[in-house]
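All protein chains of the complex are present and in place, except for one that has been dropped.
When the chains are written out, they are named A and B in that same order, and each has its own residue count from 1.
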Amino acid sequence: MSSDAGAVAQALAGRSFASVDDFSNQELAYILALASDVAEYKESFAYACRGKIMASLFFEASTRTRLSFETAMLRLGGQLVSAIDIGATSLAKGETLADMARVVGGYADLIVIRHPWEGAARVVAEYAGIPVINAGDGGHEHPTQTLCDLFTLQRERGRLQGLRIALWGDLRYGRTVHSLAFALARFGATIVFRPGIGLAAPEHVLSKLATDYGGELVRGDVLSQAEGEGVLPVDALYMTPRSPHQLAMLPHLTAQLELDQGVDALYVTRLQKERMETMKEDLRPEDYPVVDRSLLRKKGFERSLVLHPLPRVDELSLDIDSDPRSLYFKQAHQGVPVRMALISLLLGCSPRRVEPSEWFEDDWRPVAHPRYTHETGVRCANERCVTNQPSELRYLPRKFVLIVGRPPRLRCSYCDHEMAPPIVATAEAYDEPLSRRKYHPARSRWATTIRPENLLLFASAEDAEAAGLRSGVT
Amino acid sequence: MSSDAGAVAQALAGRSFASVDDFSNQELAYILALASDVAEYKESFAYACRGKIMASLFFEASTRTRLSFETAMLRLGGQLVSAIDIGATSLAKGETLADMARVVGGYADLIVIRHPWEGAARVVAEYAGIPVINAGDGGHEHPTQTLCDLFTLQRERGRLQGLRIALWGDLRYGRTVHSLAFALARFGATIVFRPGIGLAAPEHVLSKLATDYGGELVRGDVLSQAEGEGVLPVDALYMTPRSPHQLAMLPHLTAQLELDQGVDALYVTRLQKERMETMKEDLRPEDYPVVDRSLLRKKGFERSLVLHPLPRVDELSLDIDSDPRSLYFKQAHQGVPVRMALISLLLGCSPRRVEPSEWFEDDWRPVAHPRYTHETGVRCANERCVTNQPSELRYLPRKFVLIVGRPPRLRCSYCDHEMAPPIVATAEAYDEPLSRRKYHPARSRWATTIRPENLLLFASAEDAEAAGLRSGVT
Partner (left out) sequence: MSSDAGAVAQALAGRSFASVDDFSNQELAYILALASDVAEYKESFAYACRGKIMASLFFEASTRTRLSFETAMLRLGGQLVSAIDIGATSLAKGETLADMARVVGGYADLIVIRHPWEGAARVVAEYAGIPVINAGDGGHEHPTQTLCDLFTLQRERGRLQGLRIALWGDLRYGRTVHSLAFALARFGATIVFRPGIGLAAPEHVLSKLATDYGGELVRGDVLSQAEGEGVLPVDALYMTPRSPHQLAMLPHLTAQLELDQGVDALYVTRLQKERMETMKEDLRPEDYPVVDRSLLRKKGFERSLVLHPLPRVDELSLDIDSDPRSLYFKQAHQGVPVRMALISLLLGCSPRRVEPSEWFEDDWRPVAHPRYTHETGVRCANERCVTNQPSELRYLPRKFVLIVGRPPRLRCSYCDHEMAPPIVATAEAYDEPLSRRKYHPARSRWATTIRPENLLLFASAEDAEAAGLRSGVT
């Protein structure tokens, strides 16, 4: 990987930012470095995007995020057209996201989109023909929030590499937490999961951390052994091992060592009531963990910064607002220079070159899981996935990658939802006629013998039989 | 008619654009020529409207049209204030359109308005004191869409004169279709009407075509005889006769000759569900004609361009998106240069002069129907007409022109709706006292003997008697 900053900047021009994983660690580091520069030399950026138009498309209310983006574009000398709360309006007169993207892509120079369907920003990026920034797609990702989080952490801690962060509160519905966890993992972080009751991080998030980011996940018994006095109830712990096999030998001791070191920052989120399909009766406000003055006095939190994507409700006590460790308002304000840096780079308009303070020699790349190319009728199991919406399924291809394992899993390329279809077969050419090929349970040992490129997955035995296969279990 | 392009440009400054008929053919041609210039020399227009403010007033949702107008203004270096979805808000606190126009006219330099009442843009243009552009007034007109349609046709076919166009789909509620039909007629087009079931063009549209645009309308039996093999079911055909009396002699042969030549373009529209007062139960999706790959292979459509004002629903099959004849996305994008040309001309800010490729020596002018000036209590029969709204009828004069015929008709000068009041009398001075003047049925032969300026029309015998007249039928 070249450390040539100019080349990194150039490589970002014209790109979209639908997911944190769209950019390499070096690219993220470059954006953050430019954001620092923007904060310091604001004047130099005042006309950077003159003549450019950003379309601000918010299919879900989000005044705060929208104002941050719009302020950023205006501070770059650019202009705005916006469409807000457009759930019920003309952009939605039964029209597909692809058509909308093609039309708006012919008007503006950049699209910022928030949409309730998971993967929607990716679809818009595929069709718009101009850079697209995801400002939140359902419960999936909110990657610019993650940029702001990383920026604040890096500025305050002096580095991104190897941070210790506790994720706090609603880890289930808080998409900002998911994006942040993945990004932190890429920079070798230790992540402590401290959810409210019933609000643990979803399996697909934890599973992706373990599969794709090179660290180890510790849960359950190991964690119970590790938890010492004064340590919070912790639900899961993600560690980037410092030495090979470190964890494998003494998992609970390693975990305990990590926990004993305290955390660099608490990343707190509010309860995402609006994402909960059915608000559970038994979810009481008092079960939601609160960060207050007494917590910040406890062992392990003496130097913990407090971050929060805002708005807060009751999870951040007002009594810590004046504490110098409370960074949430600063974090919100820094959204403007961070987004200015991002926008100017994607539009190829950045007037300044910077040198990131941290370079990442062995740059992280997403694990290259094989694409699943067989047409076996499998559809994404996430009802909120963009591929499952009536207007979209008419034209959107289903795209999955295959996560090898027992059972093998498919991950949707739009919403990142993972699922394990229960039936497998092989596509391998052999002599028997198609009608005699057999299907097996996905968890069977037989399934592990099929080469990934030949693996056929079915949502049910019926589907497999409809494809001309017969049960291999006798 | 002078062909001095400079004079045409100058004559447009300060004007409003409530209807396509507000501009002469030469003026339309000039706007389109300037739009071509904008598309080519975008940079030259980047500061044309600096310091000017456009008020974007959308009393009905229309994100697409609004974004197109707003993008156009910003690309000219102008600025925006906008009010969207204001049906229920302050601009509507029981206030009249006239008051609103006077207030906003004192803030901004240009108003773009969409409003559900038919004729609303005309009222705003009368009171604002600044140029007003109609961005859609109910089911009445949407003249800038027509400009975009003409622009696309002219660019792709190399001319506007004498095109053959099939109008396709919802010809009843699709206002874009009405404006386009009138404009095409002015340029000597042949228009093929191909509506969905129950969605034929309204009588007042067809009647205006026949009355005002010098061509002939063919329907019913003549058309049945004319329709040959492979020809679509056609509901009506409008022809500009190439030679005098051409049609009168052999109407069905002339019609057949026209149909056999195929069409230059299919202009397709979606079903305007939101305009249908009562969605008919028996209107089934399968009755709506679809344009797809197989249609485009048929005789007569080999070189037909496909236009659509978007958004589409199902009436344009996705399988023609990549066909080079499919112009709908291009057409949408061209809305920006077309609106840039229009705005800069109305604001008197166009930085460049152009020469239209086509000039129209005998420039079309709207037929000068006599104004109907008698106060006989007739009101426009269109419930959605601006003159029938409680807030507006307090101050708006009723304005009609008289369409001579049997029966005579009145056309509302705001919404263009036509009606035939059933009772007539004469205003001519004669010796008999008023009380002995008589009224007759409007379809009577007697009615045809009254000179237009003396014709009195009444909505009912009661109204005539209330005006002191007695029945002339004995």
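By definition in this document, a residue touches a chain if its C-beta (ideal position, glycine included) is under 8 Å from a C-beta of that chain, and two chains touch if they have at least 3 such contacts.
Since this is a predicted model, take the numbers as computed values, not measurements.
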Item to check | Given A:Pro233, A:Pro311 or A:Pro452, the one touching the chain that is not displayed | outcome: A:Pro311
Checklist entry - Looking at B:Ile53, B:Ile197 or B:Ala461, which makes contact with the chain not pictured? => result B:Ile53
Checklist entry - Pick from A:Ala13, A:Leu74, A:Leu257 or A:Ile450: which residue touches the chain that isn't shown? => result A:Leu74
Next on the checklist: Even though one chain is hidden, which residues of chain A still touch it in the full complex?
Outcome noted: 46, 61-68, 70-71, 74-75, 85, 270, 274, 310-313, 318, 329, 332-333, 336
Checklist outcome for this item: chain B residues touching the chain left out here are 51, 53, 55, 79-81, 83, 86, 88-91, 93-95, 99-100, 102-104, 106-108, 394-395
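Operating definition for what follows: only the chains that are shown with their structure count from here on.
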Next on the checklist: So the centre of each chain is just the mean of its C-alpha atoms; given that, what is the distance between chain A and chain B in Å?
Outcome noted: 50
